[in-house]
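A single protein chain has been omitted from the complex, and every remaining protein chain is retained in its original position.
Chain lettering (A, B and C) follows the sequence in which the chains are written, and residue indices restart at 1 in each chain.
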Amino acid sequence: MERKAGTLFYSCSLLLSLILIPLMWIALDFLHLCILGLDCSQDASKMGAVSSPILGIESFEAENQVRGTRQNFLHNGTFHEAVAPVLAVAQFFCIMPVSGICAVTHRGLSFSRRSWRFWYSLLYLCSTSVDLMFSIRKVFHGVLDVRSVEPIVFHVSILVASWQFLNLARLWPGLMHHWAAVEDRLPGYRCCRDRDRLARRIQLVAFLLLALSLMEHLLSIISVVYYDFCPQRSDPVESYLRGTSLQLFSVFPYSNWLGWLGKLQNVLLTFGWSYMDIFLMVLGMGLTEMLARLNRSLEQQVRRTMPEAYWTWSRTLYRSIVELIREVDDAVSGIILISFGSNLYFVCLQLLKSINTMPSSAHAVYFYFSLLFLLGRSSAVLLFVSAIHDQARVPLRLLRLVPSEGYHPEVSRFAAELASDQVALTGLKFFSVTRQLYLMVAGTVATYELVLIQFHEDEKSWDCELNDDD
Amino acid sequence: MERKAGTLFYSCSLLLSLILIPLMWIALDFLHLCILGLDCSQDASKMGAVSSPILGIESFEAENQVRGTRQNFLHNGTFHEAVAPVLAVAQFFCIMPVSGICAVTHRGLSFSRRSWRFWYSLLYLCSTSVDLMFSIRKVFHGVLDVRSVEPIVFHVSILVASWQFLNLARLWPGLMHHWAAVEDRLPGYRCCRDRDRLARRIQLVAFLLLALSLMEHLLSIISVVYYDFCPQRSDPVESYLRGTSLQLFSVFPYSNWLGWLGKLQNVLLTFGWSYMDIFLMVLGMGLTEMLARLNRSLEQQVRRTMPEAYWTWSRTLYRSIVELIREVDDAVSGIILISFGSNLYFVCLQLLKSINTMPSSAHAVYFYFSLLFLLGRSSAVLLFVSAIHDQARVPLRLLRLVPSEGYHPEVSRFAAELASDQVALTGLKFFSVTRQLYLMVAGTVATYELVLIQFHEDEKSWDCELNDDD
Amino acid sequence: MERKAGTLFYSCSLLLSLILIPLMWIALDFLHLCILGLDCSQDASKMGAVSSPILGIESFEAENQVRGTRQNFLHNGTFHEAVAPVLAVAQFFCIMPVSGICAVTHRGLSFSRRSWRFWYSLLYLCSTSVDLMFSIRKVFHGVLDVRSVEPIVFHVSILVASWQFLNLARLWPGLMHHWAAVEDRLPGYRCCRDRDRLARRIQLVAFLLLALSLMEHLLSIISVVYYDFCPQRSDPVESYLRGTSLQLFSVFPYSNWLGWLGKLQNVLLTFGWSYMDIFLMVLGMGLTEMLARLNRSLEQQVRRTMPEAYWTWSRTLYRSIVELIREVDDAVSGIILISFGSNLYFVCLQLLKSINTMPSSAHAVYFYFSLLFLLGRSSAVLLFVSAIHDQARVPLRLLRLVPSEGYHPEVSRFAAELASDQVALTGLKFFSVTRQLYLMVAGTVATYELVLIQFHEDEKSWDCELNDDD
Partner (left out) sequence: MERKAGTLFYSCSLLLSLILIPLMWIALDFLHLCILGLDCSQDASKMGAVSSPILGIESFEAENQVRGTRQNFLHNGTFHEAVAPVLAVAQFFCIMPVSGICAVTHRGLSFSRRSWRFWYSLLYLCSTSVDLMFSIRKVFHGVLDVRSVEPIVFHVSILVASWQFLNLARLWPGLMHHWAAVEDRLPGYRCCRDRDRLARRIQLVAFLLLALSLMEHLLSIISVVYYDFCPQRSDPVESYLRGTSLQLFSVFPYSNWLGWLGKLQNVLLTFGWSYMDIFLMVLGMGLTEMLARLNRSLEQQVRRTMPEAYWTWSRTLYRSIVELIREVDDAVSGIILISFGSNLYFVCLQLLKSINTMPSSAHAVYFYFSLLFLLGRSSAVLLFVSAIHDQARVPLRLLRLVPSEGYHPEVSRFAAELASDQVALTGLKFFSVTRQLYLMVAGTVATYELVLIQFHEDEKSWDCELNDDD
């Protein structure tokens, strides 16, 4: 009887989640339009004047000046503006304590050790460290193998990533300054829809992933609470909270407030883990868009005979984008290594677990949703970040279409530089994130999986006695 | 007694098949010559005039004009014409619903959502999807391992490929238009035999593979029907049809018309699976031939001191071929990924099965023929497609033979572009199809095989009880 | 008692073999000097005049003409002359049926289908094919695994290689013609010792390997005959011959003449297997030497300001060597694939066997000598052949030392061509033979070994019943 009610509730929650996601997105979008109230028509005329960077060198200069004065507008299509909501969410979850993310221009950004955001982040780092200690203690009291170290890998990767984000917050104002300087030199957008596009895409991807992450977390709670077959305590809430923070309650006696604290920590960690990937995707989109804007300009001009100044302009512009990418890489390559490494570990682990028999169909639904979400997110981050490399190779192809008459020494230099460039974000310089990496990672996962399965026996991880050692 | 008759019948069928293939080819060739009735001699004189593209820039222009007017001839050596029979066969099996494949020129091609071909293809997609559902249902009722998911991999890969072909059909008229434009710029053939060659090679390869595929299917039927040792029903036909569509008859009760429908679906799937590879080979041959024609021209002129215009002509021609290859790649790289992936999976699986003991020598003959056919087809598609890359590297070698006196800036630019080019079809940009890939794939197969064998016990897949769960 | 005598005899044979090898080499060298009677002093003066290719363009031309008339000398330092004894030995063992290998110049070379050498080779091919059939029959009567297919791999690889050698013999006269043409353009040797060096090195390597191969074969005979603990027959000779040709005597009854015939076939196969590697090493040395001669010339001139004509000369010379390497590669890349593949297989197999316990120390000595010989030979062939690639990269380094004043466009073109060149022999174009390959192959062997060991149990391959199934 009760079981049936549970199933009903479960299906409802699932449906609700599925409905909530698009609703959230629409609401967000609506809010966006309302607050910012962009008037498209009046802006288009101004943009039109500067959208043809082929008229001569003066126009490039002119454009920059025009754009310089236009920065007091609300909607300027900058990355700083587009990324603001994503960073705001992060700060809500104690990550990236940089001030002024919602400022009109990047000049409002600052990082200070005396702001509350900084101390908030530091507190989070400390509590995570403490949690890690308890987890290590718990793991070393059991048997060690590739699966039992899961909580340690989870905690350590998030701890190091949070520390990296703290460091990134310090560099963020300088980085955004450099970014804006390069953005100013880019050819203008043709209309306001183009200008809006980046922000909309970034926010769509970020909130879709956040919503999916939330949904996965809800499913996990539902499947544990409503299908609890290890009723350690009569109270389902206590039983759930105890299960979430086993590492704490194997040391301390159970108390409600500690349980809720543990749950809070658990939510923050889960978010931090997803946020790494989301942030990298957003960065990837931002950098790809810059290269794409240059490529769109080149695409139009490349078959004509252009003056040499055009090629000097495009070459130095490309170079400054590449230098920006290098600077971004210096700041985030640590996060990339952690993100890719932990994704690789968890994909292997979840695939390994997929052979287990599930205790109930609710658990099965949760497990397969979680596995698909993990695979999808891991693929997405790789593809979004590797798009930088793909876009950076495009000009090489375009330069080959330049007619002989317009093949100035500048074009030749541009082509030679492109041919020997390797533009991509890297994992601490150990590997470049390119599309070819996908296949290598997939092959590695397949190989490790085949070997790991041999050690694996269905270890009845749903057995009540095993998980519960208080 | 009966057994012996079966053996006799079996041997006869085998012999018949072996005789049928060359016969089919000769018949086809004869048909080809009769219908098209090409007069070689009268054409040669016209061709002779345009076969030397070294006389000056005018000749290139002239040639193009001559070729432009020649397009109302029947036998024009174009790829559109050569590929027509291959596409016709595909349409017979519900793939590539593009109209006008037998039109004289590429201008007759069109794609419409209102044509019967389109709906025919769509019907096929739907029935395959339904079949897939039943297969998934059946697999998840048994035990999951690398071998039991075979029907799902088979169905999914064909379903996605068919969908890709539907999409390709939409792009095909534009692609052929671009292709014809490039073909027009190529140096002319010296005689009609050359002009015929591509079409003959394409049709030879395509029909050889189709015949082998047919033969394999016949062998499979014979080995199952005549050596049936799991006589579930007294009627061998019913027993066979039931075995072919187990996924259907584990849901529905047996009925003859459903059995034949299932068989029809099975034939269409088997063809679709082979056709992917055949189509890729044909595309590979077409693109390779274009590069080869340019290379033959270069080979003749490269040691002489040519005017700069010659090099501009050859460079831009090479570039337009490369752009065409890129366009083709955008259209078919999904099919390449599916084809290579499914071939990799099935080769691993069949090699794994090869350790099993066979229930009869008829089954053994069928199995080893099928394994060899699979290995041969997989190798062939890789080699034919990678030939594009090999041919695209040839001009780089030839340009190094240009004498110092004729080493114009155009030659230098051509050489620099070639050195940094990677011209090849790709699998969704994840990997380039080059000859080196062959060894990598072979090494992967060997490694996986060694690991897979460890899980493997001779699972008596011929055991009647196991396969039969109705 | 008898055992002790055997040990004595065994030790003596070992010692004898070890003494024989240097003796053979000295004898050969002495013979060489006696027959050819080279007068070093009178030749040096002539060589001196042409050893400085830096005086101007005329000197290059002059040199060529001088060398052109010098070809009627006996000792001309050509590859044709150096390789003659190696080919002579091959013909003694029914391989490479080309006529005129001992002719003074390459012009004496010819290939004819009517010569006795050709029919001799063809006979060998036929008898090997028949032997292969018997081996396949024997293998398929036993259990199939990675070790039992050893005779098939052995026979097939030698059969295909012999066929490749037959084909190479057909191409050999043309190849040597091209080779001599390039050799003529190379800068002259400084003294007769230099000129002799290549021939001496080639013959040293070839005969050292042949002697080691012979010694290994003798050790195998001794260990089997004198430590025979499976006395199937009282006669040790009959017992040995029966063991050598088990595949024959499992069909036919034992007869002495068939036994000796089988032994002869066995000796020819063993030689053919070693000869593949020897031939590739010799080719590698020949091609490396050509590049080294060019590099020695460049090394001297590269820091000076040379006229542009010098660079044209060296670039075209380098190009013609590369074209020769490509031509050689087209002819022998099949042999390279077979040689590397079979070495990889046999190294894996022997390493796998090395875990077995040996029945006697005589068998252990033989086994470890054989294993070391196999490892050494496989490494040597890879290193000798990859030396071509290493030498071909040297000019790129040297060109960077050219002073600014002498950096003509020709140097720039030479450098650009070198930077994008991949000069190496290949295995059917599937892989290039470079030094990096060594590590890859070693890694592959290590991985496969680890996996193979898991299947392996000490299968008592010395058990009399197992090997003897007549």
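The rule we apply is simple: a contact is a pair of C-beta atoms (placed from the backbone, for glycine too) under 8 Å apart; a residue touches a chain by one contact, two chains touch by 3 or more.
A quick note: this is a predicted structure, and the numbers were derived from the prediction, not measured.
Participant: Under the definition given at the start, what are the shown partners of the omitted chain?
Facilitator: Touch partners of the hidden chain, whole complex considered, are A, C.
Participant: From the list C:150, C:323 or C:390, which touches the chain that is not on show?
Facilitator: Missing-chain contact among the listed residues: C:390.
Participant: On chain C, where is the contact patch with the chain that was removed from view?
Facilitator: On the chain C side, contact with the omitted chain comes from 355, 390, 396-397, 400-401, 404, 407, 412, 415-416, 418-420, 435-436, 438-439, 443, 446-447, 450-451, 453-454.
Participant: If the missing chain were put back, which residues of chain A would it touch?
Facilitator: 144, 312, 319, 322-323, 326, 409-410, 413, 416-417, 419-420, 429-431, 444, 447-448, 451-452, 454-455
By definition in this document, only the chains that are shown with their structure count from here on.
Participant: Using the definition of touching given at the top, classify the network of chains in this structure as line, ring, star, complete or other.
Facilitator: The chain contacts form an open line.
Participant: Do chain B and chain C face each other with the same patch, meaning over half of the contact numbers show up on both, or with different patches?
Facilitator: At the contact between chain B and chain C, which are copies of one sequence, the residues are largely different (under half shared).
Participant: Per the centroid of Cα atoms for each chain, what is the distance between chain B and chain C, given in Å?
Facilitator: 40
Participant: Averaged over CA atoms, how far is the centre of chain A from the centre of chain C? Could you give it in whole Å?
Facilitator: 56
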